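Shown here: the complex without one of its protein chains, the others still in place.
Our next item is chain A:
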Amino acid sequence: MIDHASLLAVLPELILTVGGLALMLVAAFGGDRMTQVVNWLSVLTLAMAGAALACSLAHGPDAFDGLVRADAFSVYAKALIYAAAAAAILLAPRYFLAGGALRAEYPVLILFSSIGMGMMVSAGDLLTLYVGLEMQSLAAYVLASFMRQDERSSEAGLKYFVLGSLASGILLYGTALLYGFTGTTSFDGIAVAMSDGVGKGELFGMVFLLAGLAFKMSAVPFHMWTPDVYEGAPTPVTAFFGSAPKVAAMGLTVRVAIEALGPAGLDWQQIVIFVALASIVFGAVAAIGQTNIKRLMAYSSINNVGFALIGLAAGTPAGAAATMSYMAIYVVMTIGGFACILQMRDADGNPVESIASLAGLSQSRKGLAAAFAIFMFSMAGIPPLFGFWAKFLVFDAAVAANLTALAAFGIAASVIGAYYYLKIIKTIYFDEPAAAYEAKGGAVENVIMAACAAVIVFGYLLNPVLDRASAAAAASLF
């Protein structure tokens, strides 16, 4: 029996589903001529879904007997996901036009992926979790190989699919174990079953579940796919991978860890601490030798996931809030950074990806160079840019939870990461100019880039809002 309130609680997903299906028909019958129309309509759909989040919150927190959650946490994460997805749609047309692959399916796939991501962050049951995850992944596999004629793109799609399926298998195995040993798939039920001590079977299930999630977040040691997929996928798709699915995977992990596995906190805390530190160190060290900017961003994302996980490792409401704040700031930096990377085109308008081609950019394209520098300094965590605040919050939560040693080690390792961001700034500002880029970027790219840069520079003024939103989101988990 489906009740009225439950349907209203999933209104954003309904809007996206209906919109996505309708736009697929438009794309099928209208052909690629309709691409721009479908793009804008998709953004509109996402905006409407975003507006419907208020309705969803009003009818939460539980829908469909706890299968789906419509709480402050899911609303917070979905708002981020929809915004990042919209940016990924808007950034794409110019790139695909140059590559001769401007097709109307791209925005539709992103919409479907967004539904999956929305389900991930509002899952209240292992089954909803799995369905959401697969829905997101399936669309993502296709997106990675969207440039069909490009060998690297196809390879990226295939690699992502094979490794992604493996991870799904691991995750499913963990799900099965948890179900077998606790007798339920609902998060609340699992927490109740574990509250009298964590058995061996439950522990195994938890480890497999977390391993599958670590793959989706691209945390060490399940990060291997990231550099190849980031490099091979078309750049707008990489921008998408780097932002929205990361939020979804992180949100899902936080929810599962706290709502379902809360009683096993001490057990998963060790795992999360290891994964966090390993990601920070590996992401930083491996990025140093990179010459391709997209590969570098891949390692940077591994590094960033490590930092975000430090908040989760604290295991407190403040820690969860810090992780979600981190993801919000990280999404802005990533989208902004990719808006810059998408403007890396030679004089004929063909995309270039080598870091060396950025040399001396500050002399030919001042605005682009300044934006690049802002995002890089911000990712390195240098105040007064907003990226510092993201790191500040997670380390502050760790210190408050008496994990001072973890915080000290993590923050010291962030200095390694600072090196490769500095290297990009050095290339842009200190080196002799290389062949010039095209004289002007696209209007949309410039607007998104400038907006993100403004948030990064003036972000501290948003602190009261961000603090309140992320605190409310975290509070709904505990």
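We take it that contacts are C-beta pairs under 8 Å (C-beta built on N, C-alpha and C of every residue); 3 or more make two chains touch, one makes a residue touch a chain; residues count from 1.
Going forward, contacts and distances are computed from a predicted model.
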Chain not present in the shown complex, as UniProt names it (candidates "Cytochrome c-type biogenesis protein CcmE", "sn-glycerol 3-phosphate transport system permease protein", "NADH:ubiquinone oxidoreductase subunit M" or "ABC transporter ATP-binding protein")
"NADH:ubiquinone oxidoreductase subunit M"
One chain isn't shown here. Among A:A54, A:V162 or A:A408, which residue touches it?
A:A408
Omitted-chain contact residue, chosen from A:A418, A:A436, A:A454 or A:A475
A:A418
What chain A residues would touch the chain not displayed?
362-363, 377, 382-384, 388, 392, 395-396, 399-400, 404, 407-408, 411-412, 414-415, 418-419, 422, 425-426, 429-430, 460-461, 463-464, 466-467
